[in-house]
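Here's the structure we're looking at; comments come further down.
Note that this complex is displayed minus one protein chain, with the remaining chains in position.
Showing chain A:
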Amino acid sequence: MSRLKSLCALTLLLSGSVLSSAHAAGTLTIATVNNGDMIVMRQLSSEFEKAHPDIHLNWVTLEENVLRQRVTTDIAMKTGQFDVVTIGNYEVPIWAKQGWLTELKPDAAYDVNDVLPSVREALTSDGKLYALPFYAESVMTYYRKDLFQKAGLTMPEDPTYDQIRQFADKITDKSGQVYGICLRGKPGWGENMAYVSSLANTYGAQWFDMSWKPLLTSDAWKKALTWYVSAMKEDGPPGATSNGFNENLALFASGHCGIWIDSTVAGGLLFDPKQSQVADKVGFAPAPKGPYGKGPTWLWAWSLAVPVSSHQSADAQTFITWATSKDYVKLVADRKGWVAVPAGTRASTYAAPEYQKAAPFASFVLNAIKTADPNGQTAQPRPYTGAQFVGIPEFQAMGTQVGQTVAATLSGQMTVDQALASAQSSITRSLRQSGRAK
């Protein structure tokens, strides 16, 4: 009997203790991802709290896909759990059109004109700004200078995909576990399809024509995908279908890759001797060009936005203005060094001589982001925006589905023709179901 009494007492105790308090007034809940720049922001946020004693910050760090799902659920159901959300330029125009984001009007001190025009444009919908950029990235080519030198090769100022393939062939040494080229192979709209879409653009391929008819069986797509599959099979690392950004970063940083084409954000990580064994051997060049040469170019901006469901919109705007301001850049430079400042957003950052000295790739990244044009011209007119994604809500599911068929070509389960035919029919079906195409 005494045992039962103890059990009851424990239950009562717990039922009392499990009741947690609701969010206190003046507390901002910030949903973010676990990227290096966000971690620094969190560490330095105590400065913001000191300057605004009535605002307390509550951080929720989530895995990228979980973050998207949680934030979408929260905003769609108007729960108001998050006051500040970290999103990219894929979501901003879509969510703004849904009426989910608060329009932002930073004051003159914020100097919105200092934000790089391509980035500002990517976060604007119908002439209104809906998010402030925290850091931005485009695409570039990283290569091992020592391997190039050993093979007697020189990276041109503006390489083409044909040249990259020749270089990769020459520097591949599979017995020494050095692979000529490393590219994303992990299926996902933000993984392999970010790279493959960008590759397809420069081959003159595109996802849809003006009547939303998928164009995946076009010659341009075939040529682009054939290049990708052939390069990866002959010069790429084994098990490439498991490699996303992080895995390729690890491969390159540990000396297993000769060439890697990926986000500009990798520059800071590859040049950091603490994280990279090849820090003194990394060279960089623009992203290679394909036969079409033009086309939309990769741009991604991790940004801070305030959902309309937030109950503390004014405080939330105060915070995101602080976290994306020139003063914040200075604060990071003072505390963590210039190499740690968020890249790709403000012209003033690149104008600082200290930053140019600390980050040898700075002017290169600036140029890549300045010239990045996610709305660039495709071979035929197109009804959508975006370079490494298609700016429609259906793309997350659609891109991941096509990503799986592209990965199947790498693993040898499908030929390029079979993969593209399968992707074409699955996309046609998805668009019909969503009502976008007839």
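In this text, contacts are C-beta pairs under 8 Å (C-beta built on N, C-alpha and C of every residue); 3 or more make two chains touch, one makes a residue touch a chain; residues count from 1.
The definition used in the following text is that contacts and distances are computed from a predicted model.
**Q** Refer to UniProt and select, among "protein-glutamate methylesterase", "Carbohydrate ABC transporter permease", "2Fe-2S ferredoxin-type domain-containing protein" or "Acyl dehydratase", the name of the complex member that is left out.
**A** "Carbohydrate ABC transporter permease"
**Q** Going by the contact rule already stated, which one of A:Ala131, A:Leu249 or A:Ala301 would touch the omitted chain in the full complex?
**A** Hidden-chain contact among the options goes to A:Leu249.
**Q** Out of A:Ser46, A:Thr79 or A:Gln98, point to the residue that touches the absent chain in the complete complex.
**A** Hidden-chain contact among the options goes to A:Thr79.
**Q** From the list A:Ser46, A:Gln177, A:Thr217 or A:Gln433, which touches the chain that is not on show?
**A** Here the residue in touch with the unshown chain is A:Gln177.
**Q** Could you please point out the chain A residues that touch the chain left off the display?
**A** 1, 3-4, 7, 10-11, 14-15, 17-23, 29, 31, 33-36, 39, 42, 58-64, 66, 69-70, 73, 77, 79, 81-82, 177, 190, 245-247, 249-251, 253-254, 256, 263, 265-266, 269, 275-277
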